[in-house]
Structures are given as structure tokens and as C-alpha cells.
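A single protein chain has been removed from this complex, and every other one stays in its place.
Think of it as A, B and C in the order they're written, each chain with its own count starting at 1.
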Amino acid sequence: MNIFLLCGLVCFSALAITMHNLLKSAICLGVASIFLAVLFFRMGAPYAGVFEVSIVAGLITVLFITTIVLTKREGGVKERKLTNIFFLLFFIIFIMIDFFVMKGFIGNLPNMPVGSPNLAENNNFSKVLWQYRTLDLVGQICAIFAGVFSVLALFRADKKENNNE
Amino acid sequence: MTNGEGELLFVFIVLPLVVAGIMPLIGKLSKKVVPDILTNLTTFFLLAYSIIVGKQIIFSGIYTTKFSWFGEPMNISLTLDGFSLLMLVTISIVSFCVTLFSIDYMEHYGHKANYYSLLLIMIAGMNGLVLSTDLFSIYVFLEVAAIASYGLVAYGLGHNELEASFKYLMLSAVASGFIVLGISIIFACTGSLTFSEVAIGIHLVNAKYLVGFCAALFLMGFGLKAALVPFHAWLPDAHPSAPAPISAMLSGVLIKVSGAYAIIRIFLNVFGLTYALSTVLMYLGLISIFVGAIIAIGQNDMKRMLAYSSISQIGYIFIGIGTGSPLGILGGLFHILNHAVFKSLLFLNSGAIEQATGTRELDKMGGLAKQMPLTATTNAIGSLSVAGIPPFNGFWSKLLIIIALVQTQHYAFAVLAVLGSVITLWYYLIIQRNAFFGKPEEIWKNVKEAPFWMSCATVILALLCIVIGVTFPFVIKTFLVPATDILASGVSYLYNFLGY
Amino acid sequence: MSNHWLLNMGFAAALLFIGIFCLLTMKNLIKLLIGIEIMAKGITLALITSGVERHNVMVTQSLVITFIVIEVSLLATALALIINIYRHTKSLSISKLTNLKG
Partner (left out) sequence: MASSTTLLISILLPAVFAVIVFLIPSKLRALRNAFSLIGAAIVLCLGFYLFGVKNAELNIPWLGMDINFDLRLYHLNSLIIMAVSVFLFLITIYSFVKMKEHPRAREYYTYLFLTVAFVNGAVLANNFVLMVFFWESLLVTLYGLIAIGNKEAYKTALKSFILVGFCDFCMILGIGILWYLTGSLNMPLAPLDPSSSGLAAVSCVLMLIGALGKAGVMPFHTWIPDASKDAPVTVMAFIITVIDKMLGIYLFVRISLDFFVIGMNSALSMFLMILGALTIIFALFMTFVQNNLKRMLAYQSIGEVGYMILGIGSATPVGIAGGIFYMLNQTLFKGGLFLSAGSIEHRTGTTDFDKLGGLRNKMPLTMICFVICAVACCGLWPFNGFVSEEMVMHGAKETGYIIFMIAAWIGTALTAASMLKAAHSIFWGKENKELSKIKESELLITLPIIVLALLCIVFGVHNYLPIVMFVEPIFYGYTGFLEHSGFTAHALNFFNPVAITSFVCILLGVIVYLYGWSKNSKNAASSSESVRSFPVLKNIYNLAEAKIFDIYDQGLKFLKVLGYILYYGVDRVIDFMYEKIIAGTVRVVGAILRFAHNGYYANYLAWCIGGLIIIVAVISLLS
């Protein structure tokens, strides 16, 4: 079952870059995200799946579509015609290389003891996130601040113009 | 090892973050004066505090702090050892001078509050990166500093600024993607992310090629942040496009913290410097020295020339670290400190010139020494330092690196390193001649010396160049030897850390 | 290490390839960002599958959440940049962005 989800993920990602219409690309990306989210559920990572659906498939797609609409008037750029053919060609070659490399690894990878004792007990997600990875939360706050201020800095010229008007 | 009970180290991350958060609110009340004062107080406090904390570290060794909040145990473990302290002090010095410089310089950009909050977040990110003890935290704080820097590079909102920022963003995003990929493979191998457990895990697991692959990924990811050739292409676009204080911050500190610090910490303390890693580091360093220096010669834009020179100097740091000998590491670390001081000085000076004359092109300048004597003097000091002329600070670090290269019997590297420094001297002489000496141009008759706070910042840095150069035995003894000890002990440092 | 891990890593590599191919060949700025997004998907997949491999998926889950938050900030900044660039050049083509060279 997982293998189909993975294939779907890769197919939709490939579609996202081969589509000529940007809106369709963005939507393909969203669909790929949903595949990934389902995969996360199946792998026992429900919270990551929820985030993937709500933020990546939701928020990011919305952001993309907003930008596309804002820049639509003259923003159409024609990609090179051969790009898609080249993509197919290289992609097939890459898949073959990938397959052989991974096959070469089978049996050569070391077997390791399961988990370190420190973490094996932490099966409660909220405990892990809040107690084990607290610093990351601080980092998240920093990152959000950074993103917000960057966006503010980039759009401050508007305000100036508006004030002048 | 001391275990702090309180928030001692957490202040380094939280204080700039909080000040950045309240800055827009204050910006509504007072547009200029209050943000100026608040930011400068913050950076000054951080500088003073880092020295106070540093004093304790120097006397009592490594400092770890665990943070608890409302009785709940929180895992915010921050560690300050000799190496982190060195970086922390470097960040604080440069950021203090940069904020001082910004008081006058950022007048015409407007929206100072927004600028200051981005700058403070960048500082918070770098402090967090230096203090964290965990691979993923390093990535998180690296991204924080990077996102703030994208905004700052594009702060001028001109075409070139946007272009530079966009390319920088797109290359950095790929790099940090590879870093996380490396982290995930490391996690798959060892099941942990903290330095000490990863170090032990890697040595227990017999996965040579996977670890080598991760090392390559990290080298590419962090090497791009550090602007090692061939991952350097964003730097000569991004650094000149940013406002001068930000260029100083990026070239002086950011590339070293998010690139060099991370690589050194991970490769020396976590992975252990194997022969392969050492060779790759040294060759990358050598290529960077030459590519950076040779391209810098042909530049006409002063800031672009300085940016290429940063690439070249980063090469020296890596060639020193790559030797793996204590003296080489000492030289590399010393060069980090020195390069932070003189390169930020030079970038600030370029800002002063740009503000006074409105141009960055070396052709058009000329004879500014009469009009701007202070800037000319400080610039000369910076240039001599970067070219490695005694008794300025740059000489000693380069000398240590070259001695280390000879000691480890890399004679060819030693010769080439010296050649590189001759080329460096060459283009700094070009700057000096074109900008300050030479025939005075008629148009610059009315040019005035830089405003007070700007000169103040450059003078502080120029004095530092001389003071570090003259008292370098003291600097080495207090700041660099503890850092070198930690790095030179390699992986065993982390073993001891856990009590193995 | 299990073959399951290898399989998932193989697919993550394929996603990375698609992303990098897009970055290398496409011209449209928004397409390039989509390429970055696809790379990010590959990386989240790699993170989660490593967690599964170590029977420690909770930790990687929290990592993925942090990663996604950072990705969103990055993306917001990038889109803001793109809109600004569009205002300057009236185009979304990367080939307009070659002012800085040498």
C-alpha cells in the first residue's frame, strides 16, 4: 500500500513541475502533499501528517495561488520546449541509478540496536515535543518572527507610497 | 563542568528576540531615537554579558545550563565552552559596532525599527547556533539567521538587492535541505541528535560510507553558508547588495558562525577529523584562497572586491583547520576572530565612503584621504591587517597557519598560502591607491568626514585590529587556547562530556 | 538497517532529483519555488522514515513540524521577494535576474 502512495507522491510532484499552467502546478503540489500526509499517518506519525495537510497542502498552496494571481497579468514565462522531454529522459535514468544504488546497499548497511534508551521511553508525542525538543520551539518562534519581519521589510515601500498618497 | 541552575545562557537568545518583538510597537511611538537607544543598549549588554560569562568559563571550564519553567522540566540545554565563547564574543563585538554604525547610516533607508528587529533576530539566531548542542537545533537557528538575512539583503528594495537576495535564498534553501537530509541519515544511524550521543553512535556503528556521505552533505550545506568555492557564488552578489552594516555583519560573522563554526564543530568534535575530511577541507580552502583573491583583483566595485576577499580569507580559516594540528586550529580560530574584526571594519568604511560620495566604484574615487582622514586611516589599518602585515592582527593568524602547514609538512600548501597573501596585498593596495590616495577628484571637494557614530564604530574596530595585533599572546592565551583545546581533543572531548 | 528504510530513502532521492531538476532548468520564479517545495517533501519523507527505522518516530515527528514551520517562513519571504521582483521587472523570468555578475 505504501508503495502506491509513494508512487503517487512522486508522480504528482513530477506533474507539478511539468505542468505549463502555474495554478495547476500549485494544485498538483497540494495533492502530492496529501499523499505524503496519508503516508505519514500510515507510518505512525499522525501529527506530522496533520501539519502536512493543514500547512503544506493548505497554507502553502494558498500562498502560492495568491502570488500567482497577484503576478498573473504579465508574469507568464514560457519554459523551454524540450524541458519536459529532457525531464522524462533524465528521470528514467535517475530512477535506474537510484534503484541500483539502493540495491547495492541492501545487505551492506549495518544493523543497529533499536533506539537509544534515552528516547525509547518517550512515546508520548506532546512530551517529546515540549520536553525533549523545547529549544526547537524557541527556534520556531524565532523563525516565525524572522519571516514576519522580512515580509514586513519587503512590503514597507507600499506603506510609504500609501502614506504619500 | 559547571551546571548552571538558571537562565544565564538563555538570555543570549531570548533578549534580542524579545527586544525585536517589541521593536515594532516602539517604532509606532518613536520612529528613530528610541529604537536606536534600545538596540544599542541590547547589543552592548550582550557584549558585556558575554565577557562576564566568558570570564567564568575561562576559570571554570565548560558551562551547561538546563532550563526549567513553571516547575516543568524543559530540555533547553545550552552549552558554552571555549569555542562557543570565542564565537559569542566575536558576534557581540561586531554586532555592537554594527548597531553603533547603523544609528547614522540607516537614516535614509527609513523604517529603522523594522531593520533593527531583523538585525536582532539574526543575532539571536547566531547566538542560538553557537550555544546549541544538537544537530537539528544548529539547523533551526541557522535558518533563523538566514531568513533574517534574506530580508536584510533585500532591504534596499532596488533591483540588484532583490536579485541578490533571491539567488541567495534559492541557493541557501538547497543547502539547508541537504543539511537536513544529512541529519536524517545521521538519525537513522545513531538514533539521536545531540552531539555527544551522535559522536558515540557514529563510532559504535560501522557505517563508514554513510557517515562519509553525511559529511559530504554537511560540507556542501555549511560550505555554501561559509562560501567555500565552488559553493560561493551567492556571496559576491549578496554581500555588496546589503546595506553596509549588514554586509559587515554577513561577511564578518554570519558566514563564520553558520558555515565555519558548524563545520568545525561537527567535523572536529562529532565526526572526528579523518584523513579524507582533512584533505578535502584543505583543498577547498586552497581553491577558495586563490579563486577569491584572483577575482578580487579585477573588481571595480569596492564592496564586491571585499566580498571576494572574504571568500579568500575563509579559505585561510579552512586550510588552517584542515591541518588538524593544534597550531593550525589555533591559527584558523584566530583568523576567524581577526577576519571578523577587519572585514567588518572595511565594509563599514565602504559604507561611509558610499554615503559620502554616492559611489562604490574605485575608478571614480580618488584623493579622499584629504576629505576623510579618519576613514582613510582606519581603512589603511584594516587593509594592512587583512594583507597580513605586522604588527596588525591579520599577520599573526596567517603566520600561525603557515607555521602549522610547515609543521604538518604541507610545504606546497604553505608556499601557496603565502602567495595568496601576496595577491591579497596587491588588491588592497589597489583600494588604498584608488580610493584614498591618487589625484584628488574635483567632484569630491565638498565631501565630509563620516558622522560621529559611524566614525566611532570604525575607530573601535581599527583600535581592536591594533590591540589584538600587539597583545596577541594575551588574546591567544585567554580566548583561543581554551577553544583550541576543545577542538584539538577531537571526539574525546564529547566522550568526557558524558563521563565516558 | 531495513530495506523499508532504503525504499523510502530511494523515493526521497527521487523527489530531491525532481526538485533539483526543476531548479536547474525552469525559468519561472514560482516554478523554482515549487521545486524547493518538492525537495522539502523529500526531506520530510527522509526524516520520518529515519524515525520509523529507529522506532522513534515521535522525535522525528516534532522535527518535521519545526521543519515545516521554517519552510513556511522561508516560503513567505521568497514569495514576498518574488512579488517585489515582479514589480521591478514586470516579469517572472529568472533570466531577467542577471544584473550581478563578474
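List of remarks:
Going forward, a residue touches a chain if its C-beta (ideal position, glycine included) is under 8 Å from a C-beta of that chain, and two chains touch if they have at least 3 such contacts.
What you see is a predicted model, and the numbers here were worked out from it, not measured in a lab.
Every shown chain touched by the omitted chain in the complete complex is listed here: B, C. One of B:Ala414, B:Ile431, B:Cys465 or B:Val491 touches the chain omitted from the figure, and that residue is B:Ala414. Among the residues B:Phe178, B:Tyr261 or B:Tyr493, only B:Phe178 touches the chain that is left out of the figure. Residue positions on chain B in contact with the hidden chain: 167, 170-171, 174-175, 178, 208-209, 212-213, 215-217, 219-220, 223-224, 230-231, 233-234, 236-237, 274-277, 279-280, 291, 294-295, 297-298, 384, 389-391, 395, 403, 406-407, 414-415, 418, 422-423, 425-426, 429, 433, 437, 472-473, 476, in rising order. The missing chain lies against chain C, touching residues 20, 23-25, 32, 94-95, 97-102.
The rule is short, and it goes like this: only the chains that are shown with their structure count from here on.
In terms of their C-alpha centroids, the spacing between chain B and chain C amounts to 26 Å. Measuring from the averaged C-alpha position of chain A to that of chain B gives a distance of 30 Å. Work out the mean CA point of chain A and of chain C, and you get 6 Å between them. Shared contact sites, meaning residues of chain C that touch two or more other chains, fall at 1, 19, 49, 51, 54, 56, 59-60, 63, 66, 70, 73-74, 77, 81-82, 84.
Residue positions of chain A touching 2 or more other chains: 109-110, 112, 114-115, 119, 132-133, 136, 139-140, 143, 146-147, 150-151, 154.
Put simply, chain C touches chain B in their complex at residues 1, 5, 12, 16, 19-20, 23, 29, 32, 36, 39-40, 42-43, 46-47, 49-51, 53-54, 56, 59-60, 63, 66-67, 70, 73-74, 77-78, 81-82, 84-85, 88-89, 97, 99-100, 102. Those residues of chain A that touch chain C in the complex are listed here as 3, 6, 9-10, 13-14, 16-17, 22, 25-26, 29, 32-33, 36, 39-40, 43-45, 47-48, 51-52, 55-56, 59-60, 63-64, 66-68, 70-71, 74-80, 83, 86-87, 90-91, 94-95, 98-99, 102, 105-106, 109-112, 114-115, 119-120, 122-125, 128-129, 132-133, 136-137, 139-140, 143-144, 146-148, 150-151, 154-155. Residues of chain B touching chain A in their complex: 13-14, 17, 20-21, 24, 67, 72-78, 110-111, 114-115, 117-118, 121-122, 124-125, 128, 132, 134, 136-137, 140-141, 143-144, 147-148, 150-152, 154-155, 157, 189-192, 197, 201, 205-207, 210.
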